[in-house]
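Note that one protein chain of the assembly has been removed; the remaining protein chains are unaltered in position.
Our next item is subunit A:
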Amino acid sequence: MYRYDDFDRQLVHERTEQFREQVKRRLAGDITEEQFRPLRLMNGVYLQLHAYMLRVAVPYGTLRADQLRQLGMIARVYDKGYGHFTTRQNIQYNWPKLDEIPDALLDLAKVEMHAIQTSGNCIRNTTTDQYAGAAADEIEDPRPYCELIRQWSTFHPEFTYLPRKFKIAVTGSPNDRAAVKVHDIGLRMHQNDAGETGFEVMVGGGLGRTPFVGKTIREFIGKNDLFSYLEAILRVYNRFGRRDNKYKARIKILVHEEGIDKIRELVEEEWAQIKDGSLRVDDAEIAHYIEQFAPPAFETLSDDDADFERHKSENRRFANWVRSNVIEHKQPGYAIANVSLKPIGGIPGDATDTQMELVADLSEKYSFGDVRVTHEQNLVLPHVKKADLFAVWSELDKADLGTANLGYVTDIISCPGLDYCALATARSIPLSQRISERFGDLDRQHDIGELKIKISGCINACGHHHVGHIGILGLDKRGKEFYQITLGGDASQDASIGKIAGAGFSEAEVVDAIESLVTKYIDIRESGERFIDTYRRVGMDPFKEVLYGDR
């Protein structure tokens, strides 16, 4: 894992001191809330419905044990004992006091963490595959490139006042777990005909009010040229992106209005002028970063472990958890263990201080001190010996972290919604809790199979509802919450934007509506089909019929 050197540490330290001064000026009344706003936003401090919110960056979703332990400590000391993991692989705290935030940032800096660029119209935290460096299907570990992107994008002097926020995601696997096609820039590692590994570059994907799947601007860019190419895209966006309307300011609108061919032409023209400049990264430097993410000291093991098999046959709950939450590892004898933050009826993505500390301890003991945050709001222990899985699960289970529901109908992505957010038009957490309870029975969930429900409490789509197999958008109609259902969204390599099924449902009706969709799917599915596969085969009509009948 990447360790800060003195340059990285110095940068974060200076930033922390700078913000402490800014908060002091604000508390002393030297600057108004209006003048303070851009300064606090640059440091991840939002003003929510009831309190300030602090969003802490988890670069490319990778945490060390000591970092996660510190996040737990911060939840206890500066918040009400919990934190909320977000779809950007970050964590946010909902109840910090403004005058204590500089101290919280100092405590973060002690473990090489910060809240830089978790808000504002700048390049946000780069996200990637949560199984990076562990997945069996990976072409190459994307994290060295993510770290180079992190450095390139941190306090980029030219791109800190972009038309709008800018999000980059990278996948090193053909099975896209990072939703790269719904990002401003999506990077997919692959090999060209010459056998070199590089990136397909997609641009203009995004969710929000106007969702788009990203378009390929370049089939292949070599590793050495990646950063000058990113700079070329950002410069074109900074110069030509719309600034007249906040809702039309993302690069997706520029790509949509001008067309991908025109944008490609501008980017290529720009790139031609900078590609041989100082942003070209040589092989030696790349090798240096690859070395920092070198695989941990795996033992040479047989892929079969007798104790593991025995525990599975003796303990049905453990076997269920393995079935849903444990993923194949590239190293024989090891596995990837997913820690669900979606207990039945719980709040998606929330973790308490003691839960964070437990996962930190487990990672130290069983996973080389490595923890990942997923954009689906769960945690991962990426390198667990199969022989240790039962011990890990037993500990997780005692702490209500052993729910066996990864990818199932209760593994819901939800934004904070009207319970916290000043922008929300409806509550989303209570709805996700009710759906989770309705489908809580594990056998039923397993029978339903992979089904991604994603809930947003307003049109800004922080809950990614556009790419939910079933998406739910909470709106406000004359003072009453109602929920619009979309079907057929997908954030994977087969990305698609869901279609609106029809009129919205009241809060009282919506869970029944979801259940009727699931029942219909069970009725008509063919062998091996997931919900999304059935939907793609039969289309909207059969589902529309169960929702609306003759209505």
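Keep in mind that, in the parts below, a contact is a pair of C-beta atoms (placed from the backbone, for glycine too) under 8 Å apart; a residue touches a chain by one contact, two chains touch by 3 or more; residues count from 1.
The rule is simple: contacts and distances are computed from a predicted model.
Engineer: As a check of understanding, state which of "sn-glycerol-3-phosphate transport system permease protein UgpA", "DNA-binding protein", "Cysteine desulfurase" or "Phosphoadenosine phosphosulfate reductase" is the UniProt name of the chain not shown.
Structural biologist: Not shown, but named in UniProt as "Phosphoadenosine phosphosulfate reductase".
Engineer: With respect to the chain omitted from the figure, which of A:167, A:183 or A:235 is a touching residue?
Structural biologist: Here the residue in touch with the unshown chain is A:235.
Engineer: Looking at the whole complex, which of A:95, A:155, A:220 or A:298 touches the chain that is not displayed?
Structural biologist: Result: among the candidates, A:155 touches the missing chain.
Engineer: Sort through A:273, A:506 or A:519 and give me the one touching the missing partner chain.
Structural biologist: A:273
Engineer: Would you mind spotting which of A:38, A:295, A:332 or A:539 touches the chain that isn't drawn?
Structural biologist: Going through A:38, A:295, A:332 or A:539 one by one, A:38 is the residue touching the chain not shown.
Engineer: Could I get the residues of subunit A that touch the absent chain, sorted low to high?
Structural biologist: Missing-chain contacts on subunit A: residues 5, 7-8, 10-11, 14-15, 18, 38-39, 121, 151-152, 154-162, 235, 238-239, 243, 273, 277-279, 285, 288.
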